[in-house]
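In what follows, a single structure is set out as C-alpha cells and then discussed.
Removed: one protein chain of the complex. Kept in place: all other protein chains.
Per-chain numbering from 1; labels A, B and C assigned in written order.
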Amino acid sequence: MKRLVGGAAGLCAVAVLMAASTVVLAQAKNEAQKSPWGPDDEIGTLNMMNDASRADVLKRVTGGKIYDLGVELFVGMPTCCAPFGDPTFQIWMTHNPARGSGKEVLSYSGDAISLYTHTGTHIDTLNHFGLHGKIWNQVSADDAVGVRGWTKSGADKYPPIVARGVLIDVAKSKNVQHLPTSYGITAADLQEALKRQGTKLRPGDVVLVRTGLMTLWPDVNKYRLLDQAGLSLEAAQWLVESQKAMLLGADNFGVENFPSKDPVNFVPVHTYLQAEQGVSLLEALWLEDLAKDGVYEFLFIATPLKMKGATASPIRPIAIPIR
Amino acid sequence: MKRLVGGAAGLCAVAVLMAASTVVLAQAKNEAQKSPWGPDDEIGTLNMMNDASRADVLKRVTGGKIYDLGVELFVGMPTCCAPFGDPTFQIWMTHNPARGSGKEVLSYSGDAISLYTHTGTHIDTLNHFGLHGKIWNQVSADDAVGVRGWTKSGADKYPPIVARGVLIDVAKSKNVQHLPTSYGITAADLQEALKRQGTKLRPGDVVLVRTGLMTLWPDVNKYRLLDQAGLSLEAAQWLVESQKAMLLGADNFGVENFPSKDPVNFVPVHTYLQAEQGVSLLEALWLEDLAKDGVYEFLFIATPLKMKGATASPIRPIAIPIR
Amino acid sequence: MKRLVGGAAGLCAVAVLMAASTVVLAQAKNEAQKSPWGPDDEIGTLNMMNDASRADVLKRVTGGKIYDLGVELFVGMPTCCAPFGDPTFQIWMTHNPARGSGKEVLSYSGDAISLYTHTGTHIDTLNHFGLHGKIWNQVSADDAVGVRGWTKSGADKYPPIVARGVLIDVAKSKNVQHLPTSYGITAADLQEALKRQGTKLRPGDVVLVRTGLMTLWPDVNKYRLLDQAGLSLEAAQWLVESQKAMLLGADNFGVENFPSKDPVNFVPVHTYLQAEQGVSLLEALWLEDLAKDGVYEFLFIATPLKMKGATASPIRPIAIPIR
Partner (left out) sequence: MKRLVGGAAGLCAVAVLMAASTVVLAQAKNEAQKSPWGPDDEIGTLNMMNDASRADVLKRVTGGKIYDLGVELFVGMPTCCAPFGDPTFQIWMTHNPARGSGKEVLSYSGDAISLYTHTGTHIDTLNHFGLHGKIWNQVSADDAVGVRGWTKSGADKYPPIVARGVLIDVAKSKNVQHLPTSYGITAADLQEALKRQGTKLRPGDVVLVRTGLMTLWPDVNKYRLLDQAGLSLEAAQWLVESQKAMLLGADNFGVENFPSKDPVNFVPVHTYLQAEQGVSLLEALWLEDLAKDGVYEFLFIATPLKMKGATASPIRPIAIPIR
C-alpha cells in the first residue's frame, strides 16, 4: 500500500484501502483453521452459495452469449507439475477403427486418458495443501487419508459452482501483455484495476484475476509454474478477508506468484487460502475472450467431476454476461 | 410434431402415434451421412444452439435450485467397457502427505487419474462410432485418424451445452422401479410418458430418458451394459427425425437397449445417431432427483472437457428448472 | 499331520514326516520378525545366494535347452486383483505409424503400458504384506512409507536370482489335471510328489510347486484368485523351516490356497512367509513345459525390474536343466 501517494482518490477509495491495509496487518496463522460452517464442513467458503444467491445471479443474465474459460487438453500441453514427477496428460486409443475403409460394418473408436488432476483448467480442493499435517477444518492426514487417498474435502464433495463472477484484468490495467516474471500482484493493483473497470466486488464472488500469461499458452517453455506472476499473500488476504470472495482464480498455473520467499513453504498463498480460510482455487483459466470483450461481471458456472478424494478436478467453466 | 395441430385429445394421440409409425417405416441407411451444416461440420446437431436459443432458455429460469446429473467417480465403480478390455477408473496419490501429523510445515497432497473416456456420466462424441470406416460427415478413418487419435469430431471441438432439457420418465410412466432387462423403449412409450407428464418437446431439446436403472447404481453386478433396457432404434428415430431433438441422453450405460439384434452391429442406435444423424449422446446420467421432484423441463448445462480427439468426455451436467 | 495314522510308510518317509511334524508344531507368530541378516536387511532369504552358490549351480548345466516360465501379458488377461480395484493390464500405442504404406519414409511405432505390479508372472517383494503395521525386519509403515511408496524392501533392492530350482509337481503326483478348488496342499503332498519324482530339496532352493492351474490359463472365468488351490500354511512352514527353501513359487495367482480361514487375514501364508520368514514369492509361473518334460532340477534365473519401492515386479524366469 505504500505506493499510494497523493491524488484525490475519493473517500470511497480511501475507505477501501483502509480496510485493505487493516487486513494487511493481519498475519497468516500458519495453522489449519476450524470452519465456521461446523465440524463436518469440507468445502469452506463454497457454503456461501445457496438457492437465493444462485437465483439472484441467474436472473441478471442478459443474453445467450457464453464465454468458454477452459483450455484444451492434449499430449504435450504445458504442465505445472512434471518437474515434481507428476504425470503428463496422456490420451490414447483403446479401440482403433480398422485400417482400410469398409473392412468392417462398425467402425469403433474408444480412448482413455491419464492426467495429474491439476491439469489444464482446474479447481484445487481443500485437501490439496495443509499445514503441519492438517487440512482445512483441522482434519488430520493420519485420520483422513485412507488406502486410496483423502476421505475429506475431495472433489466428490464439491457442489456445482453457480455464482457471480468478476474479472479483474490486472494486465490491462497495467497496459502490459502479461505481468513480468514472478511479479506479486498487490491489493493496490487489484483495486486500481477494479477502479479502471468500474467494477465492484460483492461478498460471495468468484474473483478471476488476469495476469495475461495465457497469451503465452501453450508454449511449454514460456507458460510454466516456477517463475509465474500471480497474487501476493496480501492481495489474497484483501480479497478474502476484506472483500469476502468465495473463490479465487487466475490465468496462471498456481494463482499465486512463484517462487515463494518462504524456505519451508513453496505455496504460502495456497496454504493461507486452503488451510486457513477454506477458499478453493481455480487455475489455468482462459480469460482472453472475456478480456477482449471487456466483460467484467458474469454468471460463472463450473462443475467439478466428483472424483472420490481428488485434490483437484479438471473443469471447463463458462461465463455468461450479467447486468 | 408442430404440424400436428388441433383435434381432440384422442385424435392427437393417434396422430402422434401415426407420425411415429411413419418414422418407423424409414430405414436406417447404414452409411455415414453428410452434414447439412457443411463439409467442415464436426458436431452435428449441436449446431442448433446459438445465442438466441441460449438466451431463450436462460430467461425462463425461475429460481436457484440446481439438480446435479453426474455420478461419483471412484475405484470399483460400474464400468461399461471393462469387458471389452478398457481400463477401469483409477485415482492415486502422487504426493502423499507425510505420515505423522506435523512432521513437515507443508502437507502436500496430489493425485492422478486414469479412465476410459466413457466413464461415469459422459458425452459420446461423433467419432465414437462410424459405419464402413467413416464417421459423421463421411469423414474417413484413413484420413482423419492420426498418430494419437482422431483429428475430427473430438471432444475438443465440442461447445459448452446450454439448452432446454426435457426429462421423459418412462419408468414412472410405466410405474416400475426400472425397466426390465433388455427392454427396448418404443416411440409410443415416450409419447405416453410425455402425455402423462404434460410435457411437450421442442426442436433443439436435450432429451433425457429415464429407465430407472440408476436405482441399481453402483452395484456392479446389476448396473451393467450388456443387458440394459434403453431406446429402440424406432424411438430414437422419432425423437430425432420427427421431434428434432438436439441431444439424447439416458440413465443407463448406452442410451440404447442391449443386446442388439444385429449380428454385425452391436450398437445400431449409436451408429444411427452418430454416423447418420449427427446426434451426440449423454450416458449414465443421474436423473433420480429430477424424477423425484417431477421436474421435466429445465435449463441443461454440460461442459465437455476439450481433450484433443477424444471420443467422449466425462461431464457433470446440471439442470435448473424453467417455466 | 494328524491324518498320518498307522501304516508302514517306510522308515525314510517316517523320518521326513517327523521333521515335518516338528515344524508343524511351531505356530505362525503373527508378528513381523527381525532378520538374521541384520538390521539393514531388506531381502530376507535371498541373502542365501552368493558367488559360490551361483557357481555351483551354473557348473551343473548340461545343455542349452531353456524353459520359459513367464506368461504373456495382454489386454484382457487374467488378473488377480481387479476385484480389489487394482488396474488391469493395458498396453497402447503412443506412436501409430501413418496409415497408407509409404506415406512417410519413417514408420514410427511406440507404446506404453500400465499394470498392477502383481500382473502375469511376478515376484512379490517383502513389503507386500506386513502384520500390525510392520513388514519384514520389523520395519514400520509409519517410518518407511514415503511420499511415493515404500523406501524399504522394494523391487529395486532385489538382486538377480540365480539359484538351483526344483519343481514339485503335485498335480502329476495326484494324477489330476489340476488340484481342486481351494485345495490346500499339505507337507505330505509335497513329500509324496518329491518321492515319486526322485527329487531332493537342498537349502537355498527355489521351490516351484505345480498345481496344474495353468492348464486353465488364460480363461478369466476359470483362472482366478479367490478360490484357487495352493500351499497350506503347514506346507509352507515345512518348505521354509525344515527344508530351508530360499524362494517359493507356484503356477497359481497367490501361491497359497484361497479363501483363507482366518477372518482378519485373507493371506496367512503370505504374511507368514513375507513378514515372519523373509521369504519372497513367485506367482503365476508357467510350469507346463517343465512338467511335460519331467524336468525337476534346473538352474533358475529371474531378474526383477528395479522399480523403486515396488511391492512386486513382473518377471520372465527361465529354467535350464542341470545334472
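Throughout what follows, contacts are C-beta pairs under 8 Å (C-beta built on N, C-alpha and C of every residue); 3 or more make two chains touch, one makes a residue touch a chain.
Since the structure is predicted, the reported quantities are computational estimates derived from the model, not experimental observations.
Within the full complex, the chain left out of the display contacts the shown chains A, B, C.
Touching the chain that is not shown, out of C:Trp150, C:Tyr183 or C:Tyr272: C:Trp150 (per the contact rule at the top). Shown as candidates are B:Met93, B:Ala229 or B:Val267; the residue that touches the absent chain is B:Met93. Seen across the whole complex, the unshown chain contacts chain B at 85, 90, 92-94, 96, 99, 112, 114, 148. Looking at chain C, the residues touching the absent chain are 30, 50-56, 58-59, 61, 63-66, 68, 70-75, 81, 84-87, 91-118, 120, 127-135, 140-142, 145, 148-150, 156, 159-160, 162, 264-267, 271, 301-312, 314-318, 320. Listed by residue number, the positions of chain A touching the unshown chain are 75-76, 82, 85, 87-88, 90, 94-96, 98-100, 114, 141-142, 145-148.
The rule is short, and it goes like this: only the chains that are shown with their structure count from here on.
Two copies of one chain, chain B and chain C, touch each other, and the residues they use overlap strongly: the shared fraction of interface numbers exceeds half. Each chain gets one centre point, the mean of its Cα atoms, and the points for chain B and chain C are 47 Å apart. The distance from the centre of chain A to the centre of chain B, with each centre set as the mean of the Cα atoms, comes to 30 Å.
Across the assembly, chain A contributes residues 85, 92-94, 96, 99, 112, 114, 148 that each touch 2 or more other chains.
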